[in-house]
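Accompanying notes for the structure given below.
Here the complex is missing one protein chain, while the rest keep their positions.
First chain written, first letter: the chains are A, B and C, and each begins at residue 1.
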Amino acid sequence: MGLKRNVSLTTGLKYKGQGPMLTFVLHRLGGLGMAIFITVHILASFVGGEIGSFFNNIYEHWAFQIVIFFFVLFHAINGLRITILDLWPKLLEHLREAVWVEWAVFIPIYGLAVFVIITTALGG
Amino acid sequence: MATKSKSLPLTKRGLNFEMLMWIFTRLSALAMYALILFAIIGALVMGARNQMNLADVLRWGFMPNNTHVLSTDVPDLAPWATPFWRFVASALVLVATAHGVHGLVVIADDYIVSPRGRSIVRFISIVFMLAMIGIGVYVIWTA
Amino acid sequence: MQITLKIFRYNPEVDSTFHYETYTLEGEETDRVLDLLEKVKGYNDGTLSFRRSCAHGVCGSDALRINGRNYLACKVLVRDIGTNITVEPILGMKIIKDLIVDMEPFFENYKKVLPWFINDSPLPADGKERLQSPEQRAIFDEGTKCILCACCTTSCPSFWASDDYLGPAALVTAHRFIFDSRDEAASERMEIVSETSGLARCHTAFNCTLACPREIPITKLIGELKIATITGKIE
Partner (left out) sequence: MANIHQFDVVVVGAGGAGLMAGLYASRTAKTAVISKLYPTRSHTGAAQGGIGAALGNIEEDRPEWHTYDTVKGSDYLGDQDAIEFMCEEAPQAVLELEHMGLPFDRTPDGKISQRPFGGHTNNETGKPVRRAAHAADRTGHMILQTLYQQCLKNKVNFFDEYQVLDLLIVDGKAVGVVAVNLADGELHTFHAKSVIIATGGHGRIFEVTSNAYAYTGDGIAIAMRRGIPMEDMEFFQFHPTGIYKLGILITEGVRGEGGILINGQGERFMPKYAPTVKDLASRDVISRAIYTEIREGRGVDGKNYVWLDARPESIVKYAALDGRTNIDGTPYTITGEQLLAKLPDIVDFNRVYLGIDPVTQMMPIQPTAHYTMGGIPTNKYGEVVIDDKNTVMPGLYAAGECACVSVHGANRLGTNSLLDLVVFGKYAGLKAAEYANQAEFGKLPVDAEAATRSAFEALRNGSGKENAFDIAVEMKKVMFDEVGIYRSEKGMKIAIEKVRELRERYKQVKVTDTGKIFNTEMLNAWELGCMLEIAEVVAECALNRQESRGGHSREDFPNRDDVNWLKHTLAWWKDGKTAIDYKPVTITKYQPKARVY
């Protein structure tokens, strides 16, 4: 079968989907980010030595933590939303509302995390 | 009025590998939630009650293992090294890796559109997954 | 009021690549984008090409990307989207001319899900209708509204990603038959839709549902199909 990509990534991203499309993109970004982060982290710890600590030092930097926290929290909270809606498809009718609820849950938690990271970073 | 059976037999409902992985992704998500919460509660029970650094909370969550919780203020790390916690940690590694690697395959499928490329990705990902699980479990049981 | 219409233009017989053409015209709040396109074609440039027929959102001819997202041109009014309007063809289909794209692949995917009623059992003895309760009828009602406009499929990131994805429209049709208590080919269809290029490729991006001019809860219908592969329940 002659498979091909129909629409380039950049064109696709310009499509004016609304909230739900954004969550899809961020979820993917989060999953991908985490997978890369965890792989490198495990390998780094396994290998150890200079290379290992080089990477692990990056991870412990507060700016990096803000990013990875975003990935993890968003992916986890959004993933829970997806799981719930997928297992009870009737609820998918209210997907839009579910996305609002999700942001309402995500923002305070992530906000707190960022706050703590920054204060710790400044304090320490 | 119903003229046909309301339920399709197991082999005739399209339950193929893709759909199995689809449901696995959801169930593994739930499993990860359960394991992570369990580990965090474990940490709290073990005395991390005044711990505020969320990075560390995550560390307990994702890898409840004595080397991994090193830098926290849990007073005694010994309990983390019990077989029980090692099992919990291993389970998490297993589930998360499978979930994550399959996720990578799903993403790759969206950008690699030749059937050949797709099989290569699948092969690499299986090797990669086994390697990561191997390393993860090895670290957990030897540390 | 003055309306600025920026339209994607491409004529394979003269242009080597596409370009945009901007037209300013008088219009009203209640004008459909389709009315504006007609005016441009009538007075500014007769060569502008697009499909249309019913002009009230029931035939599915004029799915277009308007201000960056999919609508039917005949079902979106100036008052809904303002006076600066960009009109482009839907994404992911081969552009034939201006706003007209090749719909063949879309219909090919539709045909893959066996989009016809299948029941080879004998008819009721009295020759009358096969009975179906209003509740059984209601289960697949939403999918029957589909007008095959392709607004959904061409807004779907999984469809953009590769052309083997069946796409939401085909899945909606599959749902319509699978959940019809009178139809007997649910198993065949379930197997078709759950192949690699089917159900599992939907990541609930929801663009389809938001784009559907018939307000079909597409994502929900696809979700019901997914669960049906797991539980086998089709009612």
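Convention: contacts are C-beta pairs under 8 Å (C-beta built on N, C-alpha and C of every residue); 3 or more make two chains touch, one makes a residue touch a chain.
In this text, all values refer to a predicted model and were calculated from it rather than measured experimentally.
Participant: What shown chains does the left-out chain touch?
Facilitator: C
Participant: For the full complex, which residue in C:49, C:86 or C:187 touches the chain that was left out?
Facilitator: Here the residue in touch with the unshown chain is C:49.
Participant: Given the full complex, what residues of subunit C touch the hidden partner chain?
Facilitator: Where subunit C meets the chain not shown: residues 11-14, 30, 32, 41-43, 45-47, 49-61, 75, 77, 79, 96-98, 100, 103, 107, 111, 115-117, 119, 123, 127-134, 136-137, 140-141, 144-145, 147-148, 176-177, 180, 182-183, 215.
Everything below uses one rule, namely that only the chains that are shown with their structure count from here on.
Participant: Out of B-C and A-B, which chain pair has the most contact pairs?
Facilitator: When A-B is set beside B-C, the one with more contacts is B-C.
Participant: Can you compute the centre-to-centre distance for subunit A and subunit C, using the mean CA position of each chain? Integer Å is fine.
Facilitator: Chain centroid spacing, subunit A to subunit C, equals 31 Å.
Participant: What are the residues of subunit B that contact at least two other chains?
Facilitator: 111, 113
Participant: Where does subunit C touch two or more other chains at once, residue-wise?
Facilitator: Within subunit C, residues 157, 161-164, 203, 226 contact more than one other chain.
Participant: Report the residues of subunit A in contact with subunit B in the complex, numbered from low to high.
Facilitator: 1, 3-5, 9, 28, 31-32, 34-35, 38-39, 42-43, 45-46, 60, 65, 69, 72, 76, 79-80, 82-83, 86-87, 112-113, 116-117, 120
Participant: What does subunit B use to touch subunit A in their complex?
Facilitator: 26, 29-30, 32-33, 52-55, 58, 62, 96, 100-101, 103-104, 107, 111, 113-115, 132, 135-136, 139
Participant: Subunit A touches which residues of subunit C in the complex?
Facilitator: 65, 67-69, 91-93, 155, 157, 159-164, 203-207, 209-210, 217, 219-220, 223-224, 226-227
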